[in-house]
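One protein chain omitted, others in place.
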Amino acid sequence: MIIIMSQSATREDIDNVEKKLSEYGFKTHPIYGEVKTVIGAIGDKRLLNMESLITMPGVENIVPIMKPYKLASREFKQVPTIIEVGDARIGSEEIVVMAGPCAVEDETSFLEIAIKVREAGAKILRGGAFKPRTSPYSFQGLEEEGLKIMAHAREVTGLKLVTEVVDTRDVELVAKYTDIIQIGARNMQNFRLLQEAGMSGKPVLLKRGLAATIEEWLMAAEYIVSSGNSNVILCERGIRTYENATRNTLDLSAIPVVKELSIFR
Amino acid sequence: MIIIMSQSATREDIDNVEKKLSEYGFKTHPIYGEVKTVIGAIGDKRLLNMESLITMPGVENIVPIMKPYKLASREFKQVPTIIEVGDARIGSEEIVVMAGPCAVEDETSFLEIAIKVREAGAKILRGGAFKPRTSPYSFQGLEEEGLKIMAHAREVTGLKLVTEVVDTRDVELVAKYTDIIQIGARNMQNFRLLQEAGMSGKPVLLKRGLAATIEEWLMAAEYIVSSGNSNVILCERGIRTYENATRNTLDLSAIPVVKELSIFR
Amino acid sequence: MIIIMSQSATREDIDNVEKKLSEYGFKTHPIYGEVKTVIGAIGDKRLLNMESLITMPGVENIVPIMKPYKLASREFKQVPTIIEVGDARIGSEEIVVMAGPCAVEDETSFLEIAIKVREAGAKILRGGAFKPRTSPYSFQGLEEEGLKIMAHAREVTGLKLVTEVVDTRDVELVAKYTDIIQIGARNMQNFRLLQEAGMSGKPVLLKRGLAATIEEWLMAAEYIVSSGNSNVILCERGIRTYENATRNTLDLSAIPVVKELSIFR
Partner (left out) sequence: MIIIMSQSATREDIDNVEKKLSEYGFKTHPIYGEVKTVIGAIGDKRLLNMESLITMPGVENIVPIMKPYKLASREFKQVPTIIEVGDARIGSEEIVVMAGPCAVEDETSFLEIAIKVREAGAKILRGGAFKPRTSPYSFQGLEEEGLKIMAHAREVTGLKLVTEVVDTRDVELVAKYTDIIQIGARNMQNFRLLQEAGMSGKPVLLKRGLAATIEEWLMAAEYIVSSGNSNVILCERGIRTYENATRNTLDLSAIPVVKELSIFR
């Protein structure tokens, strides 16, 4: 990382920063500009309490050099992930379509939709049995009953399933029925849920949070990967902006950025 | 609510919308403008599937008239909430200060801080035992050990406690130690956690989500209130904007808005 | 428009609003709900001082029914605009590519680029002679010298020209050389410049402002159209959001929205 010292930093300030960095095993490389000094520091950032560094006298700013996500990063693993679910190869050249209704409402209508979804060429059937609703008065999903309906539709159609989980206590139950676990946008930084989903062993479809940066999204993926599960599917679903002519603003450019930065497709 | 029909809507479209609304017990009041027709509809919106209404031919837009939150709304309850925690009266004219470190790190340092916090005039001691960290590699908190340290500091200083819970499975444990349960910004729409926190019986400090509208924030509060607990403390902690000279943008104007709209202070 | 009265509005408040609306020639249609009253009002909003209406006792909110842009709206004109520039038909099924460097730097390099642009299939050559630079210390463009270089490249390649104007005083000069006048994102609400560009008679390429809503963008187009020039080309160039992994966030969904709402393609 690079520590930028303020213009008013004294020689003593600079020495103190170097000393502190040395104590934590960093090698330091000061560069004295005409107006400001910057200090390059090589070492393991995880050992360091960054807040105690940035509040030292004379420190203006700290610029990280390495990405904060490790296992998810193309810097550490060159080959992108391909996830096989049934005969779908997610992350390969193939475009895998996942479709279905927002919520599972009843067996008959869900089956009817499932058949149309298969006819339309999708390979994965989506449906919500646990729904994260903005209002406590809205229908919250059929829960296990909904999962059973989905499993039945899988039997009938041969489609694989993706469904959302919203509570750490339900991960085991949901994993029993589904082929892919979905983490919704509102739970993208529900870190305990990410870990539980990761430990389930099932592929995890991770929706981007409403106002999540690409870096935060990849850090959320890192939680899953660091639980021992690299089968993460990133889902760009639009972000929140000032524009409300549309419900969300699809951040199309995020897709090539994510492909360049991470092992995910 | 008001249904705005598009300019190209036919007489038949208008009749169909009125018919559908009548079926659900609404009284309708069409207003025929020179270019467009609007339909006023009086009834209980919860009985209606709004999506099936907005997708009817000729419907351009639907404008709600009533606020979506009920129990939390000044429309339904005139008297604002005052929450007593020890001798602090949160929501009264008194300014109650809550202070303390981000994470509880160890007993000695925490106690030292607690004493200073009390000397500085605060009545509530804050500290994190469960930390929602962006990185899986950062310190995640001392968990129950941290809660014990906090409880000890309460004994010594007489300060009351506020601490965060991040998992439904920990609510009972946290409630055993703390005086106020904190829901962090990242979990503002973790609806299961809101319900569990509500059911704990403890006052709940609800931080505004990173990109939450005031309406969503009040809907989150509604989850807690509808669990039978109206002791909600709203915490404006800044929102995410394009500006990154500061970490968050404090939305100061949200405070009078919330006071006008809701029973919370 | 619809006037929503607050829950605490008295009968007298409602009467006063109706009376005021009548004075301005509106026909009013009150709808008395169980909790709130709304008033439908039919008439010409332009005659009314909206601020004096919204500040009347008991008024909670006003919901407009008609779009604020008139000439630019699909509500008023069904046939979308097609603009002919040379043999390019902008707004037709044809994809017309406009390409070229940010700034015109010198004749030789610009001509070289122009030839490559034509070879690559573009029909319009872009280049900046007046540059709106964030820093006063950056190169501000070759001004008329740059326009002459562009005109020479048009002669050599047969490509048509698009270039930006940043000052009302330069519109005449720029219009003398270019085939399409460009209004940059930073000047989207420089209303005087919009009017001057409109009056030049040249087609106007109107870039969306950094943080402009679709409605504001169409209102800016309305300024040009109301100057007697309906040859407006809308350019979605990305909006400002909290995400800074990319310079702007391309709002792809704005394109179908604009096509539905306006006469522009």
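A, B and C label the chains in the order they appear, each numbered from 1.
Methods note: a contact is a pair of C-beta atoms (placed from the backbone, for glycine too) under 8 Å apart; a residue touches a chain by one contact, two chains touch by 3 or more.
Nothing here was measured: the structure is a model prediction, and the numbers come from that model.
**Q** Identify the residue among A:50, A:66 or A:156 that touches the chain left out of the display.
**A** If we include the chain that is not displayed, A:66 is the one touching it.
**Q** For the chain left off this view, which of A:140, A:190 or A:241 is in contact with it?
**A** Here the residue in touch with the unshown chain is A:241.
**Q** Among C:16, C:157, C:189 or C:246, single out the residue that touches the unshown chain.
**A** Result: among the candidates, C:189 touches the missing chain.
**Q** If the hidden chain were put back, which residues of chain A would touch it?
**A** 2, 4, 7, 29, 31, 33-36, 38, 40, 42, 63, 65-66, 75, 211, 240-242, 244
**Q** Name, in rising order, the residues on chain B that touch the hidden chain in the full complex.
**A** Here the touching residues of chain B are 211, 213-215, 239, 241-246, 249-254, 257.
**Q** Contacts of chain C with the missing chain: which residues?
**A** Interface residues of chain C facing the absent chain: 46, 68, 70, 132-137, 166-169, 186-187, 189-192, 195, 210-211, 216, 219, 222-223, 226, 240.
Methods note: only the chains that are shown with their structure count from here on.
**Q** Rotation angle, chain A onto chain B: superpose the C-alpha atoms of these two copies and give the value as a multiple of 5 degrees.
**A** 180
**Q** Multi-chain contacts in chain B: which residues touch at least two other chains?
**A** As it turns out, chain B has residues touching two or more other chains at 211, 240.
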